[in-house]
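Before I ask anything, let me first share the structure, which is written out below as structure tokens.
All protein chains but one are shown at their positions in the complex.
Labels for the chains are A, B and C, by order of writing; each one numbers its residues from 1.
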Amino acid sequence: MLDKLKIPERNYLNNGHGLASWLLTKDHKRIAIMYLISISVMFFLGGLFAVAIRLELATPAGDFVQADTYNKFFTAHGVIMVFFFLIPSIPAVLGNFLIPPMIGAKDLAFPRINLLSLYIYWIGGVFTLYAMLSGGVDTGWTFYTPYSATGSNSNVVPVALGIFIAGFSSILTGLNFIVTIHRMRAPGMTWFRLPLFVWAHYATSLVQVLGTPVIAITIVMLGVERGLGFGIFDPARGGDPVLFQHLFWFYSHPAVYIMILPALGVQSELISTFSRKTIFGYSFVAFSSLAIAVFGFIVWAHHMFVAGISTYAAMVFSFLSFSVAIPSAVKVFNWTATLYKGAISFETPMLYAYGFMGLFAIGGLTGLFLATLGMDIHLHDTYFVVAHFHYIMVGGAIMGYLGGLHFWWPKITGRMYSEFFSRIAAILVFVGFNLTFLPQFVVGYLGMPRRYHSYPDEMQVLNVMSSAGASVLGLGYALPVIYLLYSLKKGAVAGPNPWGASGLEWQTQSPPLTENFIEVPVVDREPYEYEHVVAKEKHLV
Amino acid sequence: MSNVVAHADDHGHAHAAHHPALQHHFDTMAQQKEAAVVGMWVFLLTEILFFGGLFAAYMVYRIWYFDAFAEASRSLSLFWGGLNTAVLIGSSLTMAMAVRCAQTNKRSATVNWLILTMILGTVFLGVKVIEYADKFEHHHVPGYNYQWAAAHPSTSLGAGEAAGAEHAAPSTALGAGEPHRELSLNADQLQLTTQIYFSLYFTMTGLHAIHMIIGIGIMLVITWMAYKGRFDEQYYTPVEMTGLYWHFVDIVWIFLFPLLYLVERHV
Amino acid sequence: MSGHISPISLYLTIFMALMVLTGVTVGAAFVDLGQLNFLVAMIIAGFKATLVIWYFMHVKYASKLTKLTVATGLFFLAILLGLFLVDYGSKAFSQMPPFLS
Partner (left out) sequence: MKIFGIPIFPEQASTFAADVDALYFFIFAVSAFFALVVAIAVIYFGIRYHKTHDGEIGARIEGSLPLELLWTVIPTIIAMVMFGWGASVFYHLRRPPAEAMHIYAVGKQWMWKFQHLEGQREINELHIPAGRPIKITISSEDVLHSLYFPAFRTKMDAIPGRYTDLWFEAQTPGQYHIFCTEYCGTNHSGMIGTVTVLEPSAYQTWLQGGGMEGTLAQRGAKLFNDLACSTCHLDTGQGRGPSLKDILGKRVELQDGSTAMVDEGYLRESILNSQAKIVKGFQPLMPTFQGLVSEENLVALIEHVKSMSPNATPAAAPATSAAPAAATTQSPAAAAAEKK
């Protein structure tokens, strides 16, 4: 029965062959595939630096590498992971591929700008990697002045220029999504029939468009200060290093919402599909995405409570920072309520969704510690902060990315992957992750500062546990590469809707046509109605 | 241009011949045009916040070192600043006229107005070169053996043939020598803090000038396309997009002029 | 739809208004209003910018979405500048750096 399903002859993958058909494509799906490959390479590189850091920290004395090299390692890990993996990952891969079919459009509003965004990402990436490998930068991914302006003699300006360029790739993707979602929805696809994945990407695009320019100008100011000897942040001439931090964090805090919001969108899709139940409180979950995007812009100075801002400002920003915790809590409660009276099945994407639920809850709750003024004095720049943001970024964004990748893999490639190995990988990632980052909360409260090449002896055991966990996590990330690539050739044919999901993208063939739909679909149903989704289960023809 | 496409679209009724410039993933020209305008405005959003970061830095340092800003602002020539503002507002007018002519399908008029806009843009850049040269000559460029003379009389760079008798303020040759009022910063403090003013001055006006150069570059392409007759009353989007960009660059200067030149001119 | 074609007379009046306002703002700079100087300059500049946006950039005849986009940009610029003032306004003017005092 199974072989009845065949890969459709005409699909976007075999619509044109040869390098030119890929490098000059205007098809949002092919651009998404190229993004997938690029960010996987970047994730592997960033991961290498993470392994080097964990190896160094396995011993209290700084004996694996020189202090300078270690500083370049953690800066490279930070820059590559933040700017070249986390920010583009879900929007540029899953968002690019899925938003047009989800809203019933043939393509994004500006296909050529979409391709330009990919090229800019490549140029920025090659630039940054070259600057990294030809000497690296040792200022940390935050580039605080005056160290980045006068103190450091590593190639700060080339790496900053690489990030400046890559920032435009993020702006263009955001711009494309906003116009597409506003102006290219299929007839009948009202705002409240949009899948929550699209809502989350709309909110992410708002943040991308409004935040990224501010780090662009901050990098320009750092560049002119370091390159031309201007004195904007130079304390010797009366400049204020804290001003750099203000401008940097005005973008960089919303940037963490660029990283997590798409994963929240994926999570809503997975929880609803695998409990065969409409999402609980659809409009609340949708508006909580927008709330996170807007509130994300008024909280940035909670990164600077000990950086010399005034007591009054610290109070104001601490108060505002709690406003951003509420929508996240609303989302978690709504997901939990969605499971109530559902028909839950634990395929791999659902395992990732469960993992995401736990890790994102811990990540979010530990954020409360850092937003509380009294706590942040003690916890700022310690490993508690490192653990918090890894729980959000690795526990949240990467679990969401992997969950989304496993959920839409049949739609992207038309093939299923091995259910057995993928479940093992999901569990390995969850266990390895907790073993890596839970000890860091403890060592953080003990007071171990961030970015330390060597640390006091009594903190060794906790660090060794963390390094051990990192190896399990590394294994967990390596497995998907194997069985997903294996599935490309040997995977079972998936058919249009292997999970019985309710999105518009599942109504068309997989892999889809270049123009997504033979004729423009008309939407007349609510988003998550499983009653009349013809369940083309894998083993049912 | 691609051939005229006529095909029965999915709702079963024959469709009027598509305008050649209609892209496949849009249904109507109106939808494509609207998408382009909203897309352009979202891009201008990023430009607003791009310059916004500089305005934030300007605001902070103006609060901290107002006297340094006042003295340094006095050293800028009000004549050239005023002239430049007038030139740029003029170029906004000519740009608006160019867009209007494109809308009404007057090909040669569009080309002429676009050329006039580019000329005014180049005049603006020329005046900036003059002002920058003056700054280099007076060692007012931070990081390039910066020398802040005590109370620098704002020279008016000579009469200078004012292109057209626009009513910029009379060229100001203020009283030379001693500062105009008691300053809270002494001489060597001024030497340091005025460098921050000039750092911001060069960054802001330099960035604005770069945006002008990009604008003129785009306009060259658009003028060539208009000359080739690529636009008509149904499809003039590129001209309008260039217009939006140019007007935005004008708005940035409308704010830069009072912030940089008019910090404190009264005696 | 922003295909609206404005009469040339409108463009000329807007142009003249902008030129007059430039003169006014320069003139106002020569009048000692103390703290108000900055405010007056910004109000005039804001008004000029609104004229350009409204008429030259056709936002007056554009779709609600375009108007919303413009408003969003200005709102987030206001957040940036406003919350900067929360810190720099409330910090007692930071002690003059030692080497400067």
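Going forward, a contact is a pair of C-beta atoms (placed from the backbone, for glycine too) under 8 Å apart; a residue touches a chain by one contact, two chains touch by 3 or more.
Since the structure is predicted, the reported quantities are computational estimates derived from the model, not experimental observations.
S.K.: Of A:R10, A:R112, A:H378 or A:K490, which one is in contact with the hidden chain?
M.R.: A:H378
S.K.: Please pick, from A:A314, A:L435 or A:A494, the residue that touches the omitted chain in the full complex.
M.R.: Once the missing chain is taken into account, the touching residue is A:A314.
S.K.: Have a look at A:T25, A:S152 or A:S252 and name the one touching the chain we're not showing.
M.R.: Going through A:T25, A:S152 or A:S252 one by one, A:S152 is the residue touching the chain not shown.
S.K.: Which one, A:F97, A:Y121, A:F177 or A:F369, makes contact with the chain that was left out?
M.R.: Final answer for the missing-chain contact: A:F369.
S.K.: Looking at the full complex, which residue from A:V242, A:I412 or A:L473 touches the chain that isn't shown here?
M.R.: Reading the full complex, the residue touching the unseen chain is A:V242.
S.K.: If you put the missing chain back, which residues of chain A would it touch?
M.R.: Its contact residues with the unshown chain are 62, 67-68, 71, 138-140, 142, 144, 146-147, 150-152, 235-236, 238-242, 275-278, 280-284, 305-308, 311, 314-315, 318-319, 322, 325-326, 329-330, 332-334, 336-337, 339-346, 354, 357-358, 361-362, 365-366, 368-369, 371-375, 377-378, 380-382, 442, 445-447, 449-456, 458-459, 461-462, 500, 530-531, 535, 537, 540.
Rule of thumb we're sticking to: only the chains that are shown with their structure count from here on.
S.K.: Is the C-beta contact count larger for B-C or for A-C?
M.R.: B-C
S.K.: As a quick test, compute the distance in whole Å between the mean CA positions of chain A and chain C.
M.R.: One centre to the other, that is 36 Å.
S.K.: Any idea how many Å lie between the Cα centroids of chain B and chain C?
M.R.: Those two chain centres are 14 Å apart.
S.K.: Among the residues of chain A, which are close enough to touch at least two other chains?
M.R.: Residues 182-183, 210, 214, 236, 238, 240, 246, 250.
S.K.: For chain C, what residues touch not just one other chain but two or more?
M.R.: Answer for chain C, listing residues that touch two or more other chains: 65, 72-73, 76, 80, 84, 94, 100.
S.K.: In their shared complex, at which residues does chain C touch chain A?
M.R.: Within the complex, chain C contacts chain A at residues 65, 72-73, 76, 79-80, 83-84, 86-87, 90-92, 94, 97, 99-100.
S.K.: Given the complex with chain A, which residues does chain B contribute to the contact?
M.R.: 10, 23-26, 31, 34-35, 38-39, 42-43, 45-47, 49-54, 56-57, 60-61, 64-65, 142-144, 189, 192-193, 195-196, 199-200, 202-203, 207
S.K.: Would you pull the chain C residues touching chain B in the complex into a rising list?
M.R.: Against chain B, the touching part of chain C is residues 1-3, 5-6, 8, 11-12, 14-15, 18-19, 22-23, 25-27, 29-32, 37, 41-42, 44-45, 48-49, 52-53, 55-58, 62-63, 65-66, 69-70, 72-74, 76-77, 80-81, 84-85, 88-89, 93-94, 100.
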